[in-house]
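Note that one protein chain is taken out, while the other chains of the complex remain in position.
So that you can tell them apart, the chains are marked A and B in the order they are listed, and the count of residues begins at 1 in each.
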Amino acid sequence: MATSTKSSSPVEQHGHGHDPLLHHQFEDMHQQTESYLVGMWSFLVTEIMFFGALFIMYSIYRWKYSHEFWEVHNLLDWKLGGINTFILLLSSFSMAMGVHYATLKKHALVNRCLAFTVLCACAFLVIKLGWEWWPKWEHNLFPGPGFEWNEHSLEKYIKPGSDLLSVSPNIAQLFLSLYFAMTGLHGIHVLVGILVLVGLMVLHKKQTPSAQDYVNTEMVGLYWHFVDLVWIFLYPLFYLIPK
Amino acid sequence: MSAVAGPTVAPGPEERTNYLNKSHTIKSWLLTGDHKRIAILYLISVSFFFFLGSLAASMIRLELTSPTGTMMSSEAYNKMFTAHGVIMIFFFLIPAIPAVLGNFLIPLMVGARDLAFPRLNLASWYLYVLGGLFGIVAICMGGVDTGWTFYTPYSSLYSNSQVTLTICGAFVAGFSSIFTGINFIATIHKMRAPGLTWFKLPLFVWATYATSIIIVLGTPVVAITLLLVVAERVFHFGVFSPELGGDPVLFQHLFWFYSHPAVYIMILPGMGVISELIACFSRRKVFGYEFVAFSSLAIAGIGFLVWGHHMFVTSQSMYQGVVFSFLTFLVAIPSAIKVFNWTSTIYKGSVHWNAPFVWALGFMGLFLIGGLTGLYLGSLSTDVHLTGTYFIVAHFHYVMVGGTIMAFMGGLHFWWPKMFGRMYPDSWGKASAIITFFGFNFTFFPQFVVGYLGMPRRYHYYYFEPTWQVWHVLSTVGASILAIGFILPAFYLTWSIKNGKPAGPNPWGAKGLEWETDSPPPTENFRHPPIVTEGAYNYDPVADAEAVAKSAAKAGD
Partner (left out) sequence: MASDSHLNHPPVKHYVFNLVVLTILMLATIGAAQIHIPTPGNPESPLMNNVVALFIATIKAGLVVAVFMGVRYTTTLVKMWAYTGFTWFTLMFIMWCDYGTRNWEPVAGWEGNPANALPREPYRPEKKAAGEHGESHGATEAH
């Protein structure tokens, strides 16, 4: 392959003498930023496929056991789910604002937005674990050997119009397995998000070079919006099953 | 042409700093961000796992020489073939070409200083090692007996072996290949040297790009599926459990949604390597370059639509089986395009019989048989007879060992001078290629026959049909020859690192961008950033014939 080499000196070629944010393997900031975004999006593609497989499983069982799924979904409280949806939407908004201020290099404002996002994330987890997971765990409604499906374990959930006990405990476990697996993996993503956001806040606080480059905040933002995206589908699929 | 842009200042290779002699501490290797060093780390670890997997394979072959299995119990045999499969697939075949040759070559071929994300690259190697450790610990704690496919409900409800640990290993190794894939995608998209357009890229880069797409789109699906198997074992979640109304076949759907494309993760980079070798040693531009390039993408795309042919004899609907069978035949088209175009490239080329070319020819012969027998298995009615027999075992070994490992060895022989700056003895290279080729056919052709006769895979007793013994003994003898073919390179290649002749920047007279820099390359790859003006295979037969005549005259002096 014929090539020619530039006549200028290698140091000049590398071009990172003047921009401290540029990593050595890149030619300019434009290339670096777009590489990061492409890399982040291809990571998000893996996340889409990751959750996608779960949604496929869910859809197949929902189709097969549609009546049972409607009955068992009465165990979930759509009001709590709705509050959580709104919390995540708010957090997404504040994250987007954080990225906005990062482009303007207003680190204090970025941190205020990120702090609000973390607050929302924590609230989400508290509601999820404290008000939704814990009562089910307490009433032996977690799938596994300790699973119980009787008047005692269901006393809180039996409502007029539904007949939970008519559902086979096996199918109920199947639904709850899917519920705990999907919301659990989503919850793990929220938890990771909190850790990453706190780390990013420290960087902004210290105003390190990696905080100066807005693309790092942008990448965390992309991840966080993805977490929101998953919940947007989880909410109607688990909490709002029509009869 | 290569001489034109070669390094203009040329002191001996020892005196120039390169990625190998830049620093010598262990820390500088373990914390490196340099893609070339990470490739060497991968080379060492991948070779180690290949050795482990081969040990298991030799135990299997020895056991099968007797129809009543004298060496080990049935449980031990189950664990042996599972160890062979898991190690070879997750820890050798999938990372072998992308993570070793791809890591080393992609930045060189696109004219970049490094991959886009060096730290992610290093993290990928550590994840690979961690996954491998999980696998080894699982073997030490008693092994797994599910087969590498981890089919439910056996793996989730019944097996008493180390399924959880092994799955964790495969899961972690999966993320290692995802990181590699993300890195390649960003690098190939964004880091190409000025002037290096897509259609000037070497076909190896195209193939690696297609592979990365498969990795990124497929691996997460198997990751979550295996995770649910672990959840089923540990927490008694019941997504695949027939007791709870789940469908175990759903596991197979999701498993093969990744694992069939994973076959292309293993073979596509090999095809890329072969394109490079054929072009270089025939001194011709690859015939139908665009077709070969797009056939890689076509294989990646169609490869996602054929997974159901692994499930023809399960409870999968037969109507869906018909569709999958049809789509399976479609994959044969891009694969055939590649083979025909390689053949046309060699035809009337000016062929140079160096060791890498012999390996490449071996690949073509074996891949041809492997690919064509795949058609038998892709058609519904023959598959019902052949499924779960040694016919399948022989088929995928022809593709995986005959294809991928021949390509890996060919690529290693081709780029070895670039990696270490030294030449190995060419005749030894040719000899081991020929030994491997014959040993391979000896090993696996008898398996086609015995499989067609009905020998089931994963059985070590066949006393009900003792006449099969002769085929198994043949196969085992062949495997010993095959072993020689793989052991020889280990010796002469390592020998050459210290004692080989210095290779110079371009020992083969090849045209790729990677041959324009020193061997071994400096840490920053190119002392002056290259600007590309010509395609990757701009060979000139006339000039080449002159060069040959010149060197012949020189030899005559």
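Just so it is clear, a residue touches a chain if its C-beta (ideal position, glycine included) is under 8 Å from a C-beta of that chain, and two chains touch if they have at least 3 such contacts.
Just so you know, these numbers come straight off a predicted model, no measurement behind them.
Novice: Who touches the missing chain here, B:247, B:276, B:383 or B:524?
Specialist: B:247
Novice: Can you work out which residue in B:23, B:73, B:320 or B:538 touches the chain that's missing from view?
Specialist: Among B:23, B:73, B:320 or B:538, only B:320 touches the chain that is not shown.
Novice: Which residues does subunit B use to touch the chain missing from this display?
Specialist: 153, 185, 189-190, 217, 221, 242, 245-250, 253, 257, 304-305, 308, 315-320, 323
Novice: Taking the full complex into account, what residues of subunit A touch the chain not shown?
Specialist: Contact residues on subunit A toward the absent chain are 28-30, 33-34, 37-38, 41-42, 44-49, 52-53, 55-56, 59-60, 63-64, 66, 70, 78, 82, 85-86, 89-90, 92-93, 95-97, 99-100, 103, 214-215, 218, 221-222, 225-226, 228-229, 232-233, 235-237, 240-243.
Criterion: only the chains that are shown with their structure count from here on.
Novice: Take the average of all CA coordinates in subunit A, do the same for subunit B, and state the distance between these two points in whole angstrom.
Specialist: 34
Novice: Hey, which residues of subunit B end up touching subunit A in the complex?
Specialist: 1, 4-5, 107, 111-118, 120, 178, 181-183, 185-187, 189-191, 193, 200, 216-221, 223-225, 228, 231, 235-239, 243-247, 250, 254, 257, 511-513, 516, 524, 527-536, 538
Novice: Name, in rising order, each residue of subunit A that touches subunit B in their complex.
Specialist: Against subunit B, subunit A makes touches at 1-6, 10, 13-14, 24-27, 31, 34-36, 38-39, 42-43, 45-47, 49-54, 56-57, 60-61, 64-65, 142-145, 168, 170-171, 173-174, 177-178, 180-181, 185.
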